[in-house]
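Take this structure first; my questions come after.
For this view, one protein chain was removed and the others were kept in their places.
Then we have subunit A:
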């Protein structure tokens, strides 16, 4: 009796992947050590006034990173998110200034715009059968063209505080937790659960592991890939609202520039394999948090802010290097 009860439970345990991966534990440890070191050297670090802005600025990178993780799990990549951020944020900013739209409409507009851009990428990649990096290099240029055209000349000025709900100010927090970060955590948790427990989520891993095998096993590969890029677009739209809310009342043409690499850095530090088939959105959230903590720490220690990029580079090497070593250990076992 007891034996038959235990049997299915054991099978289930084998089918589901581990709750947390090694990389996530390592990242939590690294962040803890880093925060402790920063708290010791600058007592101001572990205060709400310092942690809250850190969480707010982590949100957009982590949010896009969640979708980018899925894209990379399928074996693709999206280097056009920087351009897409520009299009979504300038469009939304113009609507806020010109049409004085309210908060839900602004968010809807940004998310819809992002969805359309993601759809363009997804259709070209899934049905054009071209490597994602080439297509998204191309669409990155097209999106930037589109964004600059909407900008017209110069900057968008006098953006009203409609989006303060996502911002750095007191309007952007509940019980001291910034809304932008809270939303990011909730979406990360939902996607984490979906990727781990739902067949549709497992299909992304199957595609990244072996696209041909996944197709033969009945996965609708093209639709799944399309979905991954559309989701990226939707989350880019939401993240653009965060970006506008975090800024001043002025939006300039450099918005989004270089963000694609920051997002990819967060994803790979989080332990997602660039080869596809393996990855975790939880790791991505931690990766983004680590990168922002380093940036914040460098500023608080009074070093040059550009020095944080050096640490980002080193972290990528260490994180992926550790992953490579573990993979080698797995193989030899």
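One rule holds in what follows: contacts are C-beta pairs under 8 Å (C-beta built on N, C-alpha and C of every residue); 3 or more make two chains touch, one makes a residue touch a chain; residues count from 1.
Here is the rule we go by: contacts and distances are computed from a predicted model.
Going by its UniProt record, the hidden chain of the complex is named "Autoinducer 2 import system permease protein LsrD" among "L-lactate dehydrogenase complex protein LldF", "SDR family NAD(P)-dependent oxidoreductase", "Autoinducer 2 import system permease protein LsrD" or "Sigma-70 family RNA polymerase sigma factor".
Listed residues A:25, A:186 or A:275: the one in touch with the omitted chain is A:275.
From the options A:24, A:78 or A:309, the residue with contact to the unseen chain in the full assembly is A:309.
Across the interface with the omitted chain, subunit A contributes residues 77, 79, 124, 128-131, 133-135, 137-142, 144-145, 148-149, 153, 257, 261, 264-265, 268, 274-275, 304, 306-310, 312-314, 316-317, 320-321, 324.
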